[in-house]
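Removed: one protein chain of the complex. Kept in place: all other protein chains.
Chain lettering (A and B) follows the sequence in which the chains are written, and residue indices restart at 1 in each chain.
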Amino acid sequence: MVDALTVAFGRFTALDSVSLAVDPGEVRAVIGPNGAGKTTLLDVISGLTKPVSGRVMLGDRIDLTQCSEAAIARAGVRRKFQKPSVFPALTVRENLEIGCGPAVPGRARPARIAAILGEIGLGPRARVPAGSLAHGEKQWLEIGMVLAAEPALLLLDEPVAGLSDAETAHTAALIRALRRPDRAILVIEHDMGFVEAVADRVTVLHEGRTLYEGSMAGARGDAQVIEVFLGR
Amino acid sequence: MGEPLRALLALCCLALLAVPACAAPLDRAAFATELCGDGAAQVRAAEGLVQAGGDLPADDLTFAGRLLAALAERRLSCPADGALLLDRPGAPEGHDALTGALRPAAEARAPVLGLRQRAAVETARGTVALLTGPDPAARAAGLAVVERRIATVPAALLDRARDAETDAALRGTIAGLAQAAALSSPDPARRRAAIAAVAAAPSGTAQARLTALKSDPAYAADPAFRAALDAGLSQVRRAVAVGDGLAVLYNGLSVASILFMAAAGLAIIFGLMGVINLAQGEFIMLGAYATYGVQEAFRRLAPGLLDLYLVAAIPVAFATVALVGIVVEALILRHLYRRPLMSLLATWAVSLFLVNLVRVTVGTQNLQFVMPAYVSGGVPLYADFVVTWNRLFAIAFAAATLVLTLLILRRTPLGLDIRAVTQNRDMAACLGLPTRRVDRLAFGLGSGLAGLAGVALCPIYSVNPSMGSGFIVDSFMVVVLGGVGSLLGTLVAALGVGGANVLIEPISGAVAAKVIVLVGIILFLQRRPEGLFAARRRR
Partner (left out) sequence: MSGAVQTDRAPTSGPAGRGVRDPLVTGLVGLCLAAAAGLVVAPPAPYLVNALGQLAAFAILAVSLDLVWGYLGILSLGHGLFFAIGGYVCAMHLLAHGVAVTGVLPDFVQFMGWTSLPAYWTGLDHAPYALVLALALAGLVAFVFGLASFRSRVNGVYFSIISQALVYVAMLLMYRNDTGLGGNNGMTGFPLLFGWPMGSPGVVTGLAVAALLTLAAILAGTRRLVGSAVGRRMLACRDDETRLRTLGYSTTRLKLGIWCLSAMIAALAGILYVPQVGIINPRVLAPDLSIEIAVWVAIGGLGRLGGAVIGAVLVNGLKFWLSAAMPEAWPFILSGLVLLVVLVLPNGLLDLVALRPRPTWLRGAR
């Protein structure tokens, strides 16, 4: 799906000919040290950053690098940001309603919102403004917002950063529950235990290049990967 | 007697053309006799003097001048032999014109000038006054007389007057007159030479003068004249175009310098804190008022050093305005860093306050500044291009400011802190940088730069309480175009905006220039929303 992407900021090359393919039904984790280009990769897929060269194909026909962020989202791509991005002035319910996206008709919304409130466990707090939620609750609300549109490709940027162990376990369970045959999930994470728990395959990025692609167990055995993560 | 004299003079003239150093003396007796002769002889004498005037020794000219004055004032008496100069018309005795001896003038004839003779005599007197007048005023008066019959005056005479002239302005006038005379001379060769001479010193007036000659009958009749004029004219046109181009560049550079000075502080503050300082124009105004204060202090305390006040004002204005900026930062903006739009309103309130404070305490009138020699006048450089000192002062000032600011930003600990906080405030804070203190000092630096702009403006613009509002929109455009936090971007944008304004203005007017620049900036931002020099950043 991602084909020979190159992204540069000034003279700094953030991504250098990175390619990877995520299949529907798969949970793929992208790991790598700081500055490896993980977030940049998500930025390109969700349209926030335009690459110097390369393509991002969704299915066979849509090249996401040619689309605006809104068009990418309407094509079924949703992203959860690293820093929880919810709308503080709106209530939980209103956040989820906006999360449904412009395509979902008004009549279908209440049922879907109710279902998601149940899934993310924020039902009792539906009328609370999102700005006053706890950090973990914000993370779940945001996951709920991106789920509300039933995305075909879900991008999760460090969904457990700053969460307690219990919250991390809860989030891992949530993500495993999200797995569906027609949905691809791309997770970026530092927490190896979490990655092992949710991911089918991992891609290791280092300094803008793909270092390894395969199972988590294979990654643990790969000499280069070990050197990058533990060496120096 | 007259014919030989004329022949002699003509000969002498010819000789002079070959050997300019030759100076034949005047035949004084013959001159006196002719003035005492009939009307034709008088005219001959006067015109002969004018023709020979360029080559006669000074004492001969003085002699002739005395005689001509006496003749014109009816103080010339003509006995049978020689001529007498009387003290007053009708006096019983007078001094012999040649020997100076006192002789009775009884029975002698006192010639009266006819209209035609009077004109010739006046011209001759003017020639003498022009060449031997004791002061510029007398010589200028002589020139005015000569000018009336310029066609009869030989080139050599004007050349001599020009070369001998000590007064620069009068010399310029004489040279211009000589050129005009040569251009309208009946002698085709002289005219062509004159055209070449005019073309060699190109200017707008030279171009006008030559263009006027195109309607001269000779232009249609004489191919040589036509060719010479066309060649001269195209040469002048080219040079004037180049000179005007240089003048536009120079003007644009000086406008850009002012813009840069006004925008540099704004850009530093904006880049660092995201604060748009709407009071920056008023900080410039305060800088100008501080300069005025320094001038007044010099006037009271050290009048002899008054000319140096502009130099002394540089540190004073910087420090004063920097202090005002630091106070504003500490009292107001410190609380508003997370609310940039509110800080914008707050700085507007500050500007409103400062304008009215100055209005109430100092008054609304324009301040009067003494212009030291180093910011008045200028030197003509090429064609009509004059390098004026006041604009050069502003350009040099801006260049010095640029270098100094770059040095501060690149080479001092404060500069390092400012750059660090500009690029990543949170990280800088984590590393233990006192970001609040850096903010305050940087705000002081940015304000101080506005104060310096105020100093540079004093010799060029009028200084009054509302002067600041004239810069604010333009300097914001510069900051937007240049990109956040890039001094280099500010410089290039200032050059671009200043240059565009100056270039477009003569073609389509000042308002159109502003409209075009604004539209250009909006279109530019379509392609590069972050300005010229801002690096692409990650979200």
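As a convention for this text, a contact is a pair of C-beta atoms (placed from the backbone, for glycine too) under 8 Å apart; a residue touches a chain by one contact, two chains touch by 3 or more.
Keep in mind the model is a prediction, meaning the values are calculated, not measured.
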* Structure fact -> Missing chain -> touching shown chains A, B
* **Omitted-chain contact residue, chosen from A:Leu20, A:Ile62 or A:Ile98** => A:Ile98
* Asked: Of the listed residues B:Ser234, B:Asn356, B:Ser376 or B:Ser508, which contacts the missing chain in the full complex?
  -> B:Asn356
* Structure fact -> Residues on chain B facing the left-out chain by the touch rule are 270-276, 278, 332, 335-346, 348-350, 352-353, 355-356, 360, 421-426, 469, 472-473, 476-477, 479-480, 484-485, 510-511, 514-515, 518, 521-523, 525-527, 529, 537-539
* To do: Determine and list the chain A residues touching the chain excluded from the picture.
  => 46-48, 68-70, 72-74, 78-79, 81, 85-91, 94, 97-99, 101-103, 106, 128-133, 145-146, 149
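Here, only the chains that are shown with their structure count from here on.
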* Asked: Measuring from the mean C-alpha position of chain A to the mean C-alpha position of chain B, what distance in angstrom results?
  -> 69
